[in-house]
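The structure follows.
All protein chains but one are shown in place.
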Amino acid sequence: MTDHTLTDRQPTDASRGYWQRVARDGDKMGFWFILPTFLLLLFIVIFPLFMQLYLSVTWWTPLEGIPWYSAWEVFNWGENYWFLATDPRFWGALWRTALIMIVAVPAQFLLGMALAYLFIDTFPGRKIFYSILLTPMMIVPAVVGLMFFLLFQGTGPVNAHLGLPAEFSWLTDVNRAMISVIIADIWQWTPLMFLILLAGMLGVPSDQLLAARLLGGSNWQNFVKIILPRMKTVIIIALVLRAVECFKIFDLVYIMTKGGPGVQTETISVFLYKQTFGELEWSYVAAIGLTILIVLSVIAAKGLAYMARKQG
Amino acid sequence: MKPSPGALALKYLFVLLACAVVLYPLLWMVTMAFKPYPEWTTVAGLTWLPKEPTWQNFEFIFYGQAEGLVVSLDRTITGPLVASLVTSICGTLLAVVCGTLSSYAVVRFGMAQSLPLSVLQLRLFPPLAVMIPVMVMWAFIGAVDTWWGLSLIYGIVTLPFAFWLMKTFFEEVPVEIEDAARVSGCSYWRVFYRITLPIVKPGLATCALFVFILNWSDYLLALLLTQKEWVTLPVYMATLTSAMGGQMYGMKAALGVIAAIPPVVFGLMIQKHLVRGLTFGALKQ
């Protein structure tokens, strides 16, 4: 009864549809398995994409009083996009987001790398310290925002412990608000870098490290010459992951400063949020969103192509 | 292989320093949760441990009022707590079921080979860049401020993680085992349900906990798609102010503590697999 021939097998072909090669009727079940996800994607990705495109070339907002599908009544030939190109608030938000990324991500990376280096060899208490050091990234981001909100209050512990007066403000000062947000982000996500980089370091074959040590290499020399070169992929993964998430930063910023003072800490996400719920300029937001989508997709596609070429 | 005592001491110094930095904000929030109103700011002199520890803050958020406090809440924590629980669980169910089924189909049946990458791309974009149509749609189908509306978006947004995690777990199941079952006459469904699933049960549990953590931790989506009835814990916490009580640091801290506990507990439970989940299977511990 079985249509399955053992002689057709290829070893470890799991990710290439093993059963699809040897049998036809597996397809049926596979189809049903894929269906729910496919429908969800259709519902959430395909359809909204068209809707977003549609709305982005109109003046439509929920205030107009017309249902969304009648947005053609306020068609505007893509004027939203023209506006976007010169909107100082948008570009300011973009710049600020980039600033956070440029400062926070490398800082987290270096700190995470340093911590991971400390944890390569075993030492008493390592497991416990490891768990403790991972905690920040498990805290609900909104709660992290709250924690640092409490910390950076004028009448809060940071000022008290640094001996600064209550008037010395962190969250409402034009320059220091940004610093506060960056510090919070570094606190929360350094453990992630630590986690990933340590996993990469431990993936280096231990007998090679031993051989290097026997040849006279000190810990540091072995680290630089043996471990680091083998971590190229891991480092890229860590940086890309974190950069992408950092670009999306919202919870921390909004809870700590609401993007303030003024727009000093207004990142892209905060800006979009305010446009959505404050100004209710939904079609504008749609246009911005679509632009971001396209730009990021192009970057991602280029990145993937680059990786594919490097793999061989 | 033993480091010199000097190097070991230096190592401990740095590790302890890092732990101190990690624990500083956490301990502050926890102690704040037990501090009465006067101790919230430096006005009366700031200390770590509450001079007069109190359950007042917790009482307040659970009962809507507490003795010694003039203010009261019009909604207690129970609503948002239930909202967080229900939407996180339902969202997790949706993501895990869809993710498991579709990743199995991709791994074993080779279907939709573009699915892994497309699903990954969902995580690439800032939510707000794509939420306008979702909000419009949700309003259109009456899903705003409902448990199922929020659960639905949660499930979709965490589907990529569930998908990739289960994909790596399925790839680790040797095909030979399923082959043997097939050769013995099992249908594809039986193989999946009776052979494969039990093997990946620990992976399934890890996946569910991981996705739950992500859903529970959400702030933005709940902010966008709920208004009153189904406000979740993070949203509730962030907006807890009153005309009289001002910012209510103590209560917020109490809420923060409550909200933070489940992800930390679950996170520690699945610590071994965190790398795998967060890097979409690219790295394993």
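Letters A and B mark the chains as written, and numbering starts fresh at 1 in each.
Rule of thumb we're sticking to: a contact is a pair of C-beta atoms (placed from the backbone, for glycine too) under 8 Å apart; a residue touches a chain by one contact, two chains touch by 3 or more.
Criterion: contacts and distances are computed from a predicted model.
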For the complex's missing chain, which UniProt name, "ABC transporter ATP-binding protein", "Aspartyl/glutamyl-tRNA(Asn/Gln) amidotransferase subunit B", "STAS domain-containing protein" or "Na+/H+ antiporter MnhB subunit-related protein"? "ABC transporter ATP-binding protein"
Pick out which of A:A71, A:A212, A:M256 or A:L272 touches the chain that's been left out of the picture. A:A212
Since one chain has been left out of the picture, which residues of subunit A touch it in the full complex? 205, 207-208, 210-218, 221, 225-226, 229-230
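Going forward, only the chains that are shown with their structure count from here on.
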Centroid distance [mean C-alpha coordinates] between subunit B and subunit A, Å: 15
In the complex with subunit B, residue positions of subunit A that touch it: 1-2, 4, 6, 9, 12-21, 25-27, 29-31, 33-34, 36-38, 40-41, 44-45, 47-49, 51-52, 55, 68, 114-115, 118, 121, 123, 129, 131-136, 138-148, 150-151, 153, 155-157, 159-160, 166, 187, 191-192, 195-196, 199-200, 202-203, 219, 233-234, 237, 241, 244, 247-248, 250-251, 254-255, 268-269, 272-273, 276, 282, 285-286, 288-290, 292-293, 296-297, 300, 304
Interface residues, subunit B side, partner subunit A - complex: 1, 3, 8, 11-12, 14-15, 18-19, 21-26, 28-29, 32, 40-43, 46, 97-99, 101-102, 104-113, 115, 117-119, 121-137, 140, 153, 155-156, 159, 163, 170-171, 173, 175, 179, 182-183, 185, 188-189, 192, 213, 216-217, 219-220, 223-224, 234-235, 237-238, 249, 252-253, 256, 259-260, 263-264, 267-268, 271, 274-275, 278-279, 282-285
